[in-house]
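Please read through the structure below; I'll follow up with questions.
Yeah, one chain of the complex is gone here, protein chain that is, but the others are all in their spots.
What follows is chain A.
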Amino acid sequence: MTSLTLSRAPSRWRSGLRGLLLQRLFQAGLVAWMVGTLTFVLTRTLPGDMAYRIAAGRYGHDMVDSAAAEAVRAELALDQPALGAYLGWLWDLLQLDLGRSLVSGEPVIHELWHQLGHSLGLAVMAVLLSLLIGPPLGLLAGRKPAGLLDRGSELAASVLRALPPFAVGLLLIMLFSVALGWLPAAGHGRFAHSVLPALTLALALAAVSSRVARNAMAEVSQSAYYAFSHTKGLGARLSFLRHGLRNAALPVVAYLGVQFVYLIEGVVVVETLFAWPGIGHALVHAIVARDVPMIQGTALVMGLMFVALNTVVDLICHWLDPRRREA
């Protein structure tokens, strides 16, 4: 559909696009620098001796003594001034080199690539599941505000959004794995393993998007143009498809951008709970082991992903809403 719209009105679709993209590109650069600097400062100021933490991450707690820690300190030049390490990191970043993990010795980019795939798979599945559950439910509820479906879905959404993803995940495991025995409780390797973690994330996302869709639909269905579409003789179905859907979709899509924050934060918790080998899980372990290049790389990728996803949301809104293009 995008290409159709493009070919029909290329100049209109493109107007305002360059500014939007340039702005996002500038943001991406700023995010990269700030995230890297912040993680660097924060990890350096965390309590505890980095050399001991890294040695424990590498060889296990039982094998750490001052000799092992000193060996790590010498190998990684941890006793050098922090400013030099920071400038070195910045210079490497400019050359798109994220360095090597202090614990495993593997290039950070290599590890991230492996983990990012797992996390993206989970996130995409969560968003798709949430779109299947949330907006349709919201649109249905919004057509009859204060009806039974509206009240019921409001209650369910409030409960689901209020519960932390950790609790939702545990409840889902108890229901689907322990009580019903339908799905594996944790792990990875088969498709079935991804259902519960994705559903955990999707339920909270759907809780918000169903309410946003419901409010948007309620507003549209009470608008003058929607009433007019009925008056001019379009049936309920055609009115909805021609005048309801696109108008109601705008806030849902725009809100999706806001919800990515939740998704990124949820991935960290959900991956740990379900033993999912993704980027959130890696971040937790990197922080425990003071693996600074891994922390910087992971945070950087998460930050850039956030900018990229918001750019996609902007582009979709730009396409959905013709009013923005003239602006």
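Everything below uses one rule, namely that a residue touches a chain if its C-beta (ideal position, glycine included) is under 8 Å from a C-beta of that chain, and two chains touch if they have at least 3 such contacts; residues count from 1.
Assume contacts and distances are computed from a predicted model.
K.L.:
Name the absent chain as its UniProt record does, using one of the following: "NADH-quinone oxidoreductase subunit L", "Peptide/nickel transport system substrate-binding protein", "Acyl carrier protein" or "Transketolase, C-terminal subunit".
P.N.:
Hidden chain identified via UniProt as "Peptide/nickel transport system substrate-binding protein".
K.L.:
Check the options A:78, A:98, A:139 or A:220 and report the residue that touches the missing chain.
P.N.:
Counting the whole complex, the residue in contact with the absent chain is A:139.
K.L.:
Quick one: say which of A:81, A:181 or A:233 touches the chain that got left out.
P.N.:
A:181
K.L.:
Given the contact definition stated above, which residue among A:52, A:89, A:226 or A:255 touches the chain not shown here?
P.N.:
Candidates A:52, A:89, A:226 or A:255; residue touching the omitted chain: A:52.
K.L.:
Mind listing the chain A residues that contact the chain we can't see here?
P.N.:
Residues 47-49, 51-53, 56, 58-66, 68-69, 71, 103-104, 106, 129, 132-133, 136-137, 139-140, 170, 173-174, 177-178, 181-192, 195, 237, 272-275, 277, 285 of chain A touch the chain that is not shown.
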